[in-house]
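One protein chain omitted, others in place.
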Amino acid sequence: MDEPTLRKTVFDTLRRIAPEVTPADLEPAVPLRDQVDLDSMDWLNFLIALHDKLGVDIPESDYQKLVTLDDVMGYLKARCG
Amino acid sequence: MKITYREALRQAMHEALAADSRVFLMGEDVGKYGGSYAVSKGFLAEFGPERIRDAPLSELGFVGTAIGAALGGMRPIVEIMTVNFSLLALDQIVNTAAVYRHMSGGQFSVPVVVRMATGGGRQLAAQHSHSLENWYAHVPGITVLAPATVDDARGMLRAALADPDPVVIFEHAMLYPMEGELSPDWEKADLRTAKILRAGRDVTLIAYGGTVWKAQEAARQLAAEGIEAEVLDLRVLRPLDDATIMASVGRTRRAVIVDEGWRTGSLAGEIMARIMEQAFYELDAPVARVCSAEVPIPYAKHMEGAALPQAPAVVAAVRQLLAKA
Partner (left out) sequence: MIEFRLPSLGAEMEDGTLLEWCVKPGDRVKKGDVVAVVDTSKSAIDVEIWQEGTVDELVLKPGDKVPVGTVMIRLREAGEAGAPAATKPAAAPTPAATAPARPAVAAARTPTAAPPAPEAVIPVASAGGRQRASPSARALAHELDIDLATVAGTGPHGVITREDVEKVAAARKATTAAPGSMATTKPDGVKSSGPGSAGQARAATPVERSLSMRSAIAAAMARSKREIPHYYLATEVPMQRITRWLAARNAGKPITERVLMAAPLIKAVALALRKFPELNGYYQNGGFVAGEGIHIGVAISLRQGGLIAPAIRDVADTDLDELMRRLANLVSRARALSLRSSEMTDATITVTNLGDQGVELVQGVIYPPQVALVGFGKVTDRVRAVDDGAIAVMPAVTVSLAADHRASDGHRGALFLAEIARLLQSPESLDGAADTIVK
């Protein structure tokens, strides 16, 4: 999956949970949950949706690696090529 | 104990005459004739001509004399045959008795009691049948009473004589032969409060003197239709007991005033105004009144009956207020 497609998938997933988000306004290096009002249930649903679409398994121990949009993109890119 | 209204008045005066030597009775035909409504029958023989004084046909003269006697320390009771005739004494009552305390800077008071008959229903025609209580209730400086029950007929005179200022008592001519149960409470009669004679939740019938019994009759008829009317006997026409009136109207949210006076400028109008001022937001309907037709009271029996407030008119007014017409 190329990066633009992956980026679109991540944004689409995010917007299903937080419809008010404008992707262009998100700072890639600022913690995502600080920019978008996501509680732990939202965050879990976000990861579950990514898991369902991309087939990537995300162990709970890796949650702390996923903080910013850059983190998420990097993590997913490394696992779904 | 059953007693007539006339007997209750007689006992009250008898008690006063026996108890206080300053008390005397003066008026037209009160002595030899025993009073035009026979209230003072036998008094002349018992108390003598000094204290039971037949007066010449001059209301201005004998009311003025009584006021002078009161100023001099006596406790006169004056009887005037009807309120119509009392207009001849209006100057003495309004311009003298009512204002002397004020004019003398508090040095003199006028402890006179003026009793008079009022009202129609006895085919005495337009010069003997009117209800002019509102004329007196208009005037500051006097207390105006309208005993409707045997309790008040028996009890009010004592309180009136004890009052240091002039008191006018209206006795409805139709009530003299009325019989009633004298309750032990008669001695508590005061000169300030109205009284609920019958409790009800749907409408307050406000009445005084003779119309109290028209209101009671209307309440009985309404009860048969499931409408519970409260009957409020004003008792005192000046000063009006606003608190009791507003409390009752606040409960029932509707009021019909039954007043034998003519509508225009009536006491009923005054009470309506006070309800409007003090209980407007409690009301569920415009305040209504049943008054005498604005004609001189007719002589013919059926016409007189039609001109005076009657129970069916009160019932009809209540039905209209409750949308049950």
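The chains carry the letters A and B, assigned in the order they are written, with residues numbered from 1 in each.
As a convention for this text, a residue touches a chain if its C-beta (ideal position, glycine included) is under 8 Å from a C-beta of that chain, and two chains touch if they have at least 3 such contacts.
Quick caveat, the model's predicted, so the values are computed rather than measured.
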{"item": "Option touching the unshown chain, where B:Ala243, B:Ala273 or B:Ala306 are the choices", "value": "B:Ala306"}
{"item": "Those residues of subunit A which, in the complete complex, touch the missing chain", "value": "18-20, 37, 39-41, 44-45, 47-48, 51, 57-61"}
{"item": "Those residues of subunit B which, in the complete complex, touch the missing chain", "value": "253, 256, 263, 280-286, 288-290, 293-295, 298, 300, 302-303, 305-307, 310, 312-314, 316-317, 320-323, 325"}
